[in-house]
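One protein chain omitted, others in place.
Chain lettering (A and B) follows the sequence in which the chains are written, and residue indices restart at 1 in each chain.
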Amino acid sequence: MPSTTETTAAVRDQGGAASAAPPGPPPSRVRRPSRWWAWGFLAPVTIYLAAFYAYPLYRNVELSLREYTVRSFVQGGAPFAGLDNYRTVLTDPAFGPTLTHTVVFTAASLAFQFTIGMALALFFYKHFPLSRTLRALILVPWLLPLIVSASTWSWLLNSDSGLVNAALGVVGVDPVNWLTSPGWSLTSVIIANVWIGIPFNLVVLYSGLQAIPAEMYEASALDGATGWQRFWGITFPLLRPVSAITLLLGLIYTLKVFDIIWIMTRGGPTGSSATLATWSYRLGFGNLLPEFGPGAAIGNLLIVLALIAGLVYIRIERRQQLR
Amino acid sequence: MTGLSRRRRLAAVAVIALAAVTTSACSSSADDPTDGGAYLVWDPYPQFADDSDWVALLKKCGTSAGVTVERTGYDTTDLTNKALLAAQQGNSPDVLIVDNPVISTLAEAGALTTTDDNKLDVSAMEKNLLGAGQSDGKTYGVPIGANTLALYYNKDLLTAAGVDPATVTDWTSLTTALTKVKAKGKKGITFSAIGTEEGSFQFLPWFWGSGAQLTSLDSPQAVSALTLWTDWLKQGHAPNSVINNTQTTSWQEFATGDYAFAENGTWQLANAEKLGFAYGTIPIPASAGGPAPAPTGGEFVSIPVQKKTGRYETSQKLVTCLTNADNLLTTDTTLSYVAPVAAVQERQATADPKLKVWVEAVRAAKGRTGDNLGTKYPKISESLWTAVQSALSGGKSPQEALTAAQSAAATR
Partner (left out) sequence: MTTSTPRAWWKTGVGLVLTGLMLFPVYWMINVSFTRDQDMRATPPHLFPTNGTLDGYRAVLDQQLPYLGTSFLVGLGTVALTVALAAPAGYALAKLRPPGGPALSFVLLIAQMIPGIIMAMGFYAIFLTLGVLNTLPGLILADTTLAVPFGVLIFTAFMSGIPDELLQAAVVDGAGQLRTFWSVVLPVSRNSIVTVSLFAFLWSWSDFIFASTLAGGGDHQPITLGIYHYIGNNNQQWNAIMATAVVASIPAAVLLILAQRYVSMGVTAGAVKD
């Protein structure tokens, strides 16, 4: 009984630490006929992808390449428009500012979510009384439907009856028009989005930390390394694969975010908090008279952005594997 | 050797999974609307549960038409997309109830039948209300109830500030009243200027009340209307939060008792009774005096296009039942709406004298998609609310904002 616990424990401890594992014998992969096996294991997900993602993706591309009106959306027969919808979007005066907002929103959200999530994961790494319960409670924001959490934030940030301004008033700071001034609206939606994203980063990074072998720390403790040195020397490098995937997924989810912004500011005032995702939604669905073509074109531009990020990720991964 | 059997096992798993999908498919195909059976009704009233009067009425109309009715309530913003999608897939409900500006969009999409096809009788309906459901001389639906905007006021607060609401008849007297209220340390007026259709809906009484037309957003009259709102914000008569307020938020602000006036709709009447202070209503004043034309709100009942045209006959019976005088009275009382038929309006006003103001307001109201704007309205409206937002948030002057709006509305 104790022996089995020991083996599984040792194995678990090494999970995720492969990239830094001591260069033992070259990884002779589990026999060759495994290629068929590999696709056997991949079959369910491949079938699922083909069945349920292919059609929506095709729809999104098709919508962007034709000139759809509400009439042709329902009745069919929209004329092929080539790249017209893309041209419309790219030459729209709103494109530049919206792209900038998207970049700022994504970069700021990612930076804060990741840093705070990492700090919390490290904080919760060593057990202390109530630590599990508290860690679970931090996930509660994820249980709330977005309409509720985003509305709560706009409640807190309301110019006149919001708690944040009331608190600022107590310490003698003038009220800020968080949601209603073009200068602050983007900051406000970033704050809310960071809040929503922290639990995700915390959970994934925490599981990553759990997979780092305790022996690594013990060895460095013998060497007399400080906590800071331990973090940069052991934790951070060993956590790199998990960090990379967390950031990549975070990037994709953040690029896609529209409901938080939509509920809090509708992308306004005057487009000051509009991102590509909210713009796409506004064109395609947030309007009495939908413009599906340009809406879908923006959606596809976002997919291209994510593709670029994915390529960068794969390059970095490959370089690390070669090392 | 064992590999083969394992592969077979995998295949078996896949087959079972497929079978599970298909079985559940078969079991649920019974409620496909084209197979006859239940008549589907979609409405934007998710607040009415299955045990509400509204659903009871639907069932009753179904029974008298000899069919069963299956009803679904959708969130109103969601319903437009859902209706378009269902039309595209040939899966439209038999009866669709939607917000009135959506009618012109769905009609443009060819998703709705006209009264020529479905033989609905709309002669009793008030012309100004029916307008929103008409384009190019065809009628695509029947109003089920109407609402519009007026100014609610806090009686206690106005008395304390020495303002007689009867003297508030034009913009000057309104602003004077706001100044007096502010001198007492209270807040003037709240409304909703959010960057959606709701914002345009709330701005239109002032816009039309200035004499401006939707075909020319940058006229001097239009600028004067936007200047009125902008100045209120600058002078602190209206809170900054209006830029992001929905009509519910602005009602909550009014409900605190800190605001003298609130621009809000007929539908708040039921909530108004729950206020902690005495309230009254006056029409929204026009710039030069007298009531301003407010936009009509409210929903239309329509019969979407079906593959099986034989279904229209029963659908027509259902709609006629829903919109007969007695049922309109019940429905519009639960919704806090004004009926679209003059005779029923009289009965409402007799039953509840407070409704008299609202009946008059609805009679004076204008459809948004009227003036044959039809599907041009959504673009104009988007430009308009954008202009309101940029002027109120201080990005542009009212003149600049509306000039930009006009060129945006004209180029699209």
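Criterion: a contact is a pair of C-beta atoms (placed from the backbone, for glycine too) under 8 Å apart; a residue touches a chain by one contact, two chains touch by 3 or more.
Please read these numbers as outputs of a predicted model, since none were measured by experiment.
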Quick one: which of A:89, A:216 or A:277 touches the chain that's been left out? A:277
Consider the whole complex, including the chain that is not shown, and state which of A:100, A:115 or A:207 touches that chain. A:207
Those residues of subunit B which, in the complete complex, touch the missing chain: 2-3, 6, 20-22, 24-26, 28-29, 31-32, 40, 42, 44-47, 49, 70, 72-76, 78, 81-82, 85, 89, 91, 99, 147, 246-249, 251-253, 255-258, 265, 267-268, 271, 274-276, 297, 299
For the chain that got dropped from the picture, name the residues of subunit A it touches. 5-6, 8-19, 21, 24, 27-31, 34-35, 37-42, 44-46, 48-49, 51-53, 55-57, 59-60, 63, 120, 123-124, 126-149, 151-153, 155-156, 158, 160-163, 166, 169, 195, 198, 200, 203-204, 207, 210-211, 214, 241-242, 244-245, 248-249, 252-253, 255-256, 258, 277, 280-281, 284-285, 296, 299, 302-303, 306-307, 310, 314
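Throughout what follows, only the chains that are shown with their structure count from here on.
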Subunit A residues touching subunit B in their complex are 33, 40, 43-44, 47, 69-71, 73-75, 154, 158-161, 177, 179-182, 265-272, 285-290
Contact set on subunit B toward subunit A in their complex: 3, 7, 10, 14, 17, 77, 80-81, 84, 87-88, 101-102, 105-106, 108-111, 194-197, 239-241, 243-244, 253, 256, 375, 377-379, 381-382, 386, 389-390, 392-396
